[in-house]
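Omission of a single protein chain aside, the complex is shown with its protein chains in their original locations.
As written, the chain order gives the labels A, B and C, with residue 1 at the start of each chain.
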Amino acid sequence: MPLLGRLRGRLEAERPFAGRTIGICLHIEPKTAVMCGVLRAGGAEVVLTGSPGTTQDDVVVALRESGMTVYGRRADGAQEHAANIRGVLSHQPDVLLDNGASLVEALLEGSGVSRVLGGTEETTTGANLLREKMCGRIPFPIIVINDSPLKLIMENEHGVGPTVVSAFQNVTNLQVPAKRFAVLGFGSVGRGIARCLKAQHGRVAVVEPDPIRALEAVLDGFAVVGLERALRENEVLITATGRANAIGAEHLGMLQDGAILVNTGHYSWEIDLQTLRASARSVEALSDAVEAFTMADGRVVYLLTRGEMLNLAGGGGNPVETMDLGLALQVLSLRLIALRTPGLEPGPQPVPAEINREVAREMVDVLSRS
Amino acid sequence: MPLLGRLRGRLEAERPFAGRTIGICLHIEPKTAVMCGVLRAGGAEVVLTGSPGTTQDDVVVALRESGMTVYGRRADGAQEHAANIRGVLSHQPDVLLDNGASLVEALLEGSGVSRVLGGTEETTTGANLLREKMCGRIPFPIIVINDSPLKLIMENEHGVGPTVVSAFQNVTNLQVPAKRFAVLGFGSVGRGIARCLKAQHGRVAVVEPDPIRALEAVLDGFAVVGLERALRENEVLITATGRANAIGAEHLGMLQDGAILVNTGHYSWEIDLQTLRASARSVEALSDAVEAFTMADGRVVYLLTRGEMLNLAGGGGNPVETMDLGLALQVLSLRLIALRTPGLEPGPQPVPAEINREVAREMVDVLSRS
Amino acid sequence: MPLLGRLRGRLEAERPFAGRTIGICLHIEPKTAVMCGVLRAGGAEVVLTGSPGTTQDDVVVALRESGMTVYGRRADGAQEHAANIRGVLSHQPDVLLDNGASLVEALLEGSGVSRVLGGTEETTTGANLLREKMCGRIPFPIIVINDSPLKLIMENEHGVGPTVVSAFQNVTNLQVPAKRFAVLGFGSVGRGIARCLKAQHGRVAVVEPDPIRALEAVLDGFAVVGLERALRENEVLITATGRANAIGAEHLGMLQDGAILVNTGHYSWEIDLQTLRASARSVEALSDAVEAFTMADGRVVYLLTRGEMLNLAGGGGNPVETMDLGLALQVLSLRLIALRTPGLEPGPQPVPAEINREVAREMVDVLSRS
Partner (left out) sequence: MPLLGRLRGRLEAERPFAGRTIGICLHIEPKTAVMCGVLRAGGAEVVLTGSPGTTQDDVVVALRESGMTVYGRRADGAQEHAANIRGVLSHQPDVLLDNGASLVEALLEGSGVSRVLGGTEETTTGANLLREKMCGRIPFPIIVINDSPLKLIMENEHGVGPTVVSAFQNVTNLQVPAKRFAVLGFGSVGRGIARCLKAQHGRVAVVEPDPIRALEAVLDGFAVVGLERALRENEVLITATGRANAIGAEHLGMLQDGAILVNTGHYSWEIDLQTLRASARSVEALSDAVEAFTMADGRVVYLLTRGEMLNLAGGGGNPVETMDLGLALQVLSLRLIALRTPGLEPGPQPVPAEINREVAREMVDVLSRS
């Protein structure tokens, strides 16, 4: 993670977090641990907790040994998580790094809001909560990391696309060349997947209701078709729509015998799994990642990784370089908050342009080097 | 031009221009003539003039025979053009289709502004004039066609890119595979060119000062390098920057012996041609489209199509399908003006979203058919 | 495996193996088991053994239950394997399906050669043994499956290439876009890998001493460079040469700090692993598939999957479709042998053209369907 490496050197000299406590809620694993080390090198007191079910206990041990305060462990449930959040807030952090608005939500319920200089929010889901549920109630700036155009470019198009395709190959042992895929949704994720499949000689149809995106798809050489035709004519159906029931109960009867269902959206709701499970005559797990559903009419339909994001559930998820970019955006945004930079409004807001430009410049430099 | 064909049928039934006079300033050639016919089919009285030097006289004859009033001919100079513009305005048009703000500028100098319902402007250059020089003085809406996202997608990326590459091959008879190209500028035009060259096995370096565009280029697999290195290491230098002197006097000494200079931007100023011509020991025209400059130090540098846009000056320009899209945007925008659609503000403004969506939808349909 | 499925129906009707015993030595896993079932459906008595270390014991049970005779189990060593081979031959097979010439070698040492009608050999290694060590001593035809042009096209170029790239992503969690790869060897495997990396926006240099292959590489848009430059300038080094010590002891000092070593050739000898291990100051296993070697001068070099074929050792190996093709070639070749087809010479020989054409036709049909 060369971006974090460079930042560490710079922050050690500058110490923008000296005298500040940063309260963190984030998945605890080796890559986020590196970022915590960078914040600490910048002078911060670091107090953190993970998310239920993803905390890596050995990383917790290492973080504690390096002098940080960590709440929680992998085995924690919802109740323990709430207690961990309260634990972090009990240190009266000046700056927050939040994930799903957990810290902010708890903070608003309690006291101590006035002490906080501001923070960051990792996810779009959290940003939506801030904008809708907590709208107008947040007196400090929160920079939303996930909306940065850099993440769109590097993670969605160049990170998710290829890792979905490689996870497909690993999980199914099927070839891409000559196979017929339908990609539902031609946003940056869908476009990345469709282009990667085509580059590997797959035959790709695209379903996209938005006419401008559909024009982009058709000019890219994809067959743009209606949903029903896509379901009937293709072997692999990939959802990247961001919507529930993109493949709904009424569509299950249109699938080919042998069709393979894949979801790449954040939630597993893009395929109506409940109806799929309910209407199957039998279900067989062929492997950890492949289930075969025999339907009432005898057709067999395959579901990969239980409908969860294929590249995460069936592979290593986003590449390291993408994580490096996202965490560098975090560190520089937290620095801006800690320095009480003028011009930041209260409430959720995008990553400032100068940070995007700086991180992009550094990443271009790193990728052009070697 | 299937989009115009479909529009004709629809406007014949609707006749949104009945009783209206449309005053037009636009290049007069067969494709724009088709559009004039569509406007007339929609009930319009059509009065038009061309631009100096591009008017096709046989098309003028045909337009007149079909009952339109046409001012001007190919041989006209600046003075005659001004008279032609006045001629068009003398018909007291209700709606204007303008090119470079010629009609609007003349209108503001005279009287009759109050009669006009509104109009369209084809070019970005014209839009800039409207926004800067005539700002606040235009009491009616002007829809700027060239800023439509559809034109960006279809014309810049998928139209200009491939036609620049094919014109390069036709003009030079050189192969693209294994050749080293530097593309200066990674906007939609530069990106389209760079991708097309790479798809044909060229080796492509990109020069782009904006870090976010540079990140896109590097993640697309291009070498992102500084200008000086690009000039020293590549055989073909292609400007797509929109800026003057992207290759300036100080850069001419860095070019390889045998380097080929190509401009694809709207103005020929992206290469400092004046210095190039002044500093060459001799110049030889190898063909209509290729000049060889022998420099003082003996190096030979080639310039294609006198530094004018390669795909226009060395080929057929934008594909027919792209013209069809642009003219359909024109017709539907003029229709909105003629119908005094509520919600249009005075002054220059983008193509309304519903028109973009409709034209995109029709184009997807046309391109998916056959 | 649709090709095997179609063959089953046809052989059930024709029963070309009626009254014949087929002796088989092949990896015993689900896909080869399907082929055994097809042979049995064609009338054959099937007797088989696996290779040491790869036999799947549950598949053995299933094969026995379906009425075949199987020798061996996963735990077997070299001695047991020799006994298993003798066990198969004790059934006096009429037709042989061999792997690495194990059955033929044992047969030549004993008696019973005269009874055999002929057979097939799966591997190039086995074919080399037949041509060199047993040359002139084999009185019956042996069809060598692996030399079929179909395998070259489907397995080497379209099977190995993409699975190497997907295994790289899975094993390292690194991105391909913008990364610098050197591919050593531009045969069908190397070409498949290089093209797949480039299609995913990697930056790829090729090292290839043969000038005609090098011309193909350079016209494909790759940088063709010398070995030393390739080693010094790239982050990931991939061997696909078929030669020992393609990266030898003298090259280890040229590797970048952080270089990643990958082998995709059949033997792990393409990288001089012995010297690598001997000269490293320390070795750390970062995961099952990644080892980090700290060299005497402090550089760190990473080795994937202990230098074994990356797509096999770090992924699922060749796609199912490729296996289907290879096993269909097996079945049709064995059929030709069993029918004593005129025109087959004694000794090793390529798959007859009509079989290649038939299997290609069927595969095109299968892949065009759905």
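In this text, a contact is a pair of C-beta atoms (placed from the backbone, for glycine too) under 8 Å apart; a residue touches a chain by one contact, two chains touch by 3 or more.
The structure presented is a predicted model; accordingly, all values stated were derived computationally and were not measured.
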{"item": "Contact with the hidden chain (one of A:P177, A:G192, A:P211 or A:G265)", "value": "A:P177"}
{"item": "Residue touching the undisplayed chain, where the options are B:G23, B:G50, B:G159 or B:P211", "value": "B:G159"}
{"item": "Absent-chain contact - pick from C:A13, C:A78, C:I212 or C:A296", "value": "C:I212"}
{"item": "Residue ranges of chain C at the interface with the undisplayed chain", "value": "149-150, 153-154, 157-158, 211-212, 214-216, 218-219, 223-225, 356-358, 360-361, 363-364, 367-368"}
{"item": "Residues of chain A (touch criterion as defined above) contacting the omitted chain", "value": "177-178, 198, 201-203, 218-221, 223"}
{"item": "Touch residues of chain B, complete complex, unshown partner", "value": "158-159, 162-163, 165-167, 169-170, 173-180, 196, 199-201, 234-235, 256, 258, 315-317, 319-322, 367-368, 370"}
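Assume only the chains that are shown with their structure count from here on.
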{"item": "Furthest chain, CA centroid comparison against chain C", "value": "B"}
{"item": "Most central chain, judged by mean C-alpha position against the global CA mean", "value": "A"}
{"item": "Centroid spacing, where centroids are CA-atom means, of chain A and chain B in whole angstrom", "value": "40"}
{"item": "Chain A: positions in contact with at least two other chains", "value": "158, 367-368"}
